[in-house]
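What follows is a short report on a single structure.
Below, a portion of the complex is reproduced, with chain positions unchanged.
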Amino acid sequence: MLGEYLENVHQNSPLIHCITNYVTVNDVANMLLASGASPIMSSEPRDVEEITSICSGLYINIGTLTKRGVRGMNIAGGAAERLGHPMVLDPVGAGASTYRTKTAMDLMESLHFHVIKGNISEIKTLADGSGSTRGVDASAADVVTEDNLDVMVQFAKDFAKARECIVVITGKIDLAADAERCFVIRNGKKEMGKVTGTGCQLGALINAYICANPREMLGAAAAAVCAMGVAGEIAWSRMEDGDGNATYRNRIIDAVYNMTGAMLNKCARYEIR
Amino acid sequence: MLGEYLENVHQNSPLIHCITNYVTVNDVANMLLASGASPIMSSEPRDVEEITSICSGLYINIGTLTKRGVRGMNIAGGAAERLGHPMVLDPVGAGASTYRTKTAMDLMESLHFHVIKGNISEIKTLADGSGSTRGVDASAADVVTEDNLDVMVQFAKDFAKARECIVVITGKIDLAADAERCFVIRNGKKEMGKVTGTGCQLGALINAYICANPREMLGAAAAAVCAMGVAGEIAWSRMEDGDGNATYRNRIIDAVYNMTGAMLNKCARYEIR
């Protein structure tokens, strides 16, 4: 059951090194703290190697790239790899610009990420090296639906096999797959798309979960996706008249803060294909 | 009526490229999402041209300048101009330092902004190339009041005429003017000044409004100013004992999230001079 993965995060309190965009970095930090993990941010090339060495995992998010930041990602990634730290790549906006696509592809080629997480546009971009992402959101033509689910599950497995990683594809239906198994997850609320950074928060959360559950990373990644979705549902149920996306943002983090393994077990909605 | 401009934002969901300061960038993103628009942030010179090309508008805010960021602004601005994208300049702190003043002046000289938005100290600085801004807030000696309103309205129109743009001057009374007409707006609450970034949020909101209403940019800019002010009023009315500026921040964004055209029509308080 997925709740155990959550409890392991509470018990192990992994420290996650985040190299992430400046738009949502504060929410990423508070989300990690809410989950029972801890954040440390550093992207400066001369700082990242040591910082990563005192952490358990490395979360790389390309939301607002700088040249120095990319250098930092590569140095930190190399160190994390040598240390065997679980690493997550969040290729925000891959497909939206050549620089983002190329950076994500380069990172994926030169480092081994345990989990690559993106929306379908981003993951498709990584799968074929080009894309037509609409900004940082998935193209409308490109969503996982009940109709194309079989195809998408196979796509996820193929991607995971080719890249020897776990892939998480977020959308109305979320997928978390390795080469052989795919969690099809139906938690979450569409209104989460009105809060900036829920995707980034999820990326960091996945990293905390796989760090605390290194032997069952697929289950752990799926648990993180379910936890985020359940948090979105709980948070929405607490919304009052006049509340909007800013309050929703806070309530989602609050819901992760209060989530127990038992709650996750009860509310997670997924099947394995 | 101004409500129509708001509804056009809901319907068109413009994607706004923001090159903005790292202090308030998260709130800017959530404010755009609250309004029905979408944000994408990128300031890296090698990324900005393509990013701007997939957007509808470009918001430039000089709140925390870096050399590379300024280069990014110029490249993005050039691309946006070629594409005919509505552009807003938010000269945060112009007058507070030579570097800010010079950067704002240079941007204004080399690019054509559809709207320039600032407090009176910032706009006066741009009008005469120097200033005495107190930090990022307007000098006390320099506010738009009922007493000097005629002079200020004329100042706004003259600035708009000289720069062939719309100017928005924020303060206790807000002005939105082109060369011929000036909206004098009396929405908002003074407590909004206790929330960091309400000005930045307004700048981005104006950008969303003019993108969704390209043929009536003055009315659209005025509608955005009214919407922000009305949001401040609604948010304040929802404050409870013990709430302060952090809660107020959230409630302002929430109020924009829930605002309808009818509400804006009902609550907007303005005259045209």
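First chain written, first letter: the chains are A and B, and each begins at residue 1.
We adopt the following convention: contacts are C-beta pairs under 8 Å (C-beta built on N, C-alpha and C of every residue); 3 or more make two chains touch, one makes a residue touch a chain.
Here the structure is a predicted model, which is why all the values come from computation and not from measurement.
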What is the copy count for the full homomeric complex in this file, when 2 chains appear in place?
-> 3
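Note that only the chains that are shown with their structure count from here on.
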Dist(centroid_CA(chain A), centroid_CA(chain B)) in Å evaluates to 33
Could you pull out which chain B residues touch chain A in their complex?
-> 15, 22, 25-26, 29-30, 33-34, 38-44, 46-47, 50-51, 54-55, 68, 234, 238, 249-258
Inside the complex, what are the residues of chain A that reach chain B?
-> 21-24, 26-27, 63-67, 93, 96-100, 134-137, 194-197, 242-247, 249-250
